[in-house]
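In this view, the complex is presented without one of its protein chains, the others remaining in place.
Take a look at chain A:
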Amino acid sequence: MKTLPLTRRSLLAGLAAGVAAPAILRAEAVRASDARIVISSNFGPETAFQAVVDAFNAKELGVEAVNQFDGNYEEATAKTLAAISAGRPPALMTTGWKFGYYAKRTLGARDLREIDADAAEALIANFVPSVHPLVTVDDALVGVPWAMSTPITFINMEHWRAAGLEETIPETIDTDWLYERARALDAALGGGAHPTFRSALSLSNNEWTSQSYVQNAGGAVIDETGTVGLDRPESIAGMELFCAPAHEGLWIPVGSREQDAAFVSGALSIVTTSSTRVIAYPQSAPFEVATTRFPGVPGRERRMNSGGNFLGVYAQDAEQAQAAMRFLEFCASREGQELWSGVGYLNSSIHEIPPVTPLIAAAQAQLADGLTAETIWPGTRGFEAQNAWRNWVSRMLERVDPIPEAMARAQDEITALVSA
């Protein structure tokens, strides 16, 4: 076999070729598409979102989209802030509903109508009218409704049957019904009577499901006028109902990771959490999972909240903004929505898309009932207000303070933060 001697000249030539190759390949890639947009997202490479991005790129519309996984809403927002301050904002970001004000007023999320009025109207027409207010901030259309979820109830049917409870789960439940069954599960399966049962109930220790309780009781965390409503009797009653099972010993408040792990391993009988778990829970759990609506408050009209994110445009450059609009058009299309539905979010579009699993029916029914937004934290200190509410929820669950006193103090602290 003929070999080339390693000389200084051949070494330099090899090094030069090595350095030049990526640049040549990059040039080819750039020639293949006219514009390249970066999407800061909460979804990694093996997700339905990546499938949407790949399908869009496969169409070769002159725009190459790149999915950049930036962590959860808070982490992605922090990274986008850093990118904006460096003068290189992502073209798009999946922005949590709860950060709508911050996105518009601080991060400078673009009004889609300013970028292209006709295209913006055509885009939003792909979504049911009830979600239009969720992407309207300060009269601006700040994005396309993207991920929509709502808290629902998940039940371990193996526990349910072992405790001798009814086979048919009602479509609508209230706290009396739920807590009674949690007590029955605890009595029948607790104390080692069942090999995997450890706890009957978990309502999710966070700012979201507690908001559901406050609203279902007729109160508000922050009402439509932007007023903090935690010291209202209805809000206090809602939090008393929310904390009751923890104080009774039916619920061990933990984080979402521990809660999910406990449920899929068969240690937890009932969980109220995001409807997006309709995909993950049945995939991981070795037992039948049933779903129903989130528990209402007896004698009160149900007023459930949504969660999730919208796709906002942050590109200030005209070409980048137009390219972002092309991607949004694909996202809003039937094809984009069909690909996206695989992740387990609610279908908030006008397109008829078969449900990804029958378990999503409870969430879809709540959407049909009408959903409010999750709390959108206003002001430059809105993030602190959200954190403060989370802390107060934990304190009430832990019985650190009596609930009426905690709600009054939360009212004062959060009012100061959202009005700063």
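What we mean here is this: contacts are C-beta pairs under 8 Å (C-beta built on N, C-alpha and C of every residue); 3 or more make two chains touch, one makes a residue touch a chain; residues count from 1.
The working rule: contacts and distances are computed from a predicted model.
Asks: From the list "GntR family transcriptional regulator", "HTH luxR-type domain-containing protein", "Glycerol-3-phosphate ABC transporter permease" or "5,10-methylene tetrahydromethanopterin reductase", give the UniProt name belonging to the chain omitted from this structure.
Replies: Options "GntR family transcriptional regulator", "HTH luxR-type domain-containing protein", "Glycerol-3-phosphate ABC transporter permease" or "5,10-methylene tetrahydromethanopterin reductase" narrow down to "Glycerol-3-phosphate ABC transporter permease" for the missing chain.
Asks: Consider the whole complex, including the chain that is not shown, and state which of A:126, A:175, A:199 or A:375 touches that chain.
Replies: Answer from the full complex: A:199 touches the omitted chain.
Asks: Where the complex has a chain not shown, which of A:62, A:170, A:255 or A:298 is the residue touching it?
Replies: Reading the full complex, the residue touching the unseen chain is A:255.
Asks: Any idea which of A:268, A:304 or A:323 touches the chain not displayed?
Replies: A:268
Asks: Contacts of chain A with the missing chain: which residues?
Replies: Residues of chain A in touch with the missing chain: 74, 78, 81-82, 84-85, 106-108, 196, 198-199, 202, 252-255, 257-259, 261-262, 265, 267-268, 380-381, 383-384, 387, 391-392, 394-395, 398, 400.
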